[in-house]
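What follows is a structure written as structure tokens; I'll ask about it next.
Every protein chain but one is kept in place in this view of the complex.
What follows is subunit A.
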Amino acid sequence: MAVCVAVIGKDNSPKYIRCSDETAALQFHYKVHTSIDIIEEKLNTGNKMAADVRELFLGLLFSTEEHKIFGYATNTKIKFIVVLQSTNASLRDNEVRMIFRKLHSAYANAVCNPFYVPGDQIQSKGFDTAVMEIMGVS
């Protein structure tokens, strides 16, 4: 299951970031942050080729010995980043896509809250629950 889930705003600052292991949170922050490099690059080249029908799922951004980092960018340039354990080889591309789809709809629900101001940190119990589910913590 995922070890870290992050939502990055369109200004590339974190709107939500949650790790299963809070003691290693800083390392995950750095990892998620550095993967923005690749997301930006992918989004830029994507715009050049086909701006209209863009695949939101960006695929594997980065893999280290321990972790695999997957990315997803909405049309409003909100980015989702999920870090999976490399040892978890059973997780296929399609399942990762499903994770992102779940995350996207949870995000959409969270920002539909009329008291949420776009650009703020996400503080939503519903979103927390969805993320916990993705991380398999619940």
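We adopt the following convention: a residue touches a chain if its C-beta (ideal position, glycine included) is under 8 Å from a C-beta of that chain, and two chains touch if they have at least 3 such contacts; residues count from 1.
The rule we apply is simple: contacts and distances are computed from a predicted model.
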item: Name per UniProt, for the chain absent here [options: "Probable electron transfer flavoprotein subunit beta", "DNA-directed RNA polymerase III subunit RPC6", "Trafficking protein particle complex subunit 11 isoform X1" or "SAC3/GANP/THP3 conserved domain-containing protein"]; value: "Trafficking protein particle complex subunit 11 isoform X1"
item: Candidates A:M1, A:A25, A:L91 or A:M132 - the one touching the absent chain; value: A:A25
item: Residues of subunit A (touch criterion as defined above) contacting the omitted chain; value: 9-14, 17, 25-26, 29-30, 33-34, 36-38, 41, 61-62, 64-65, 117-119
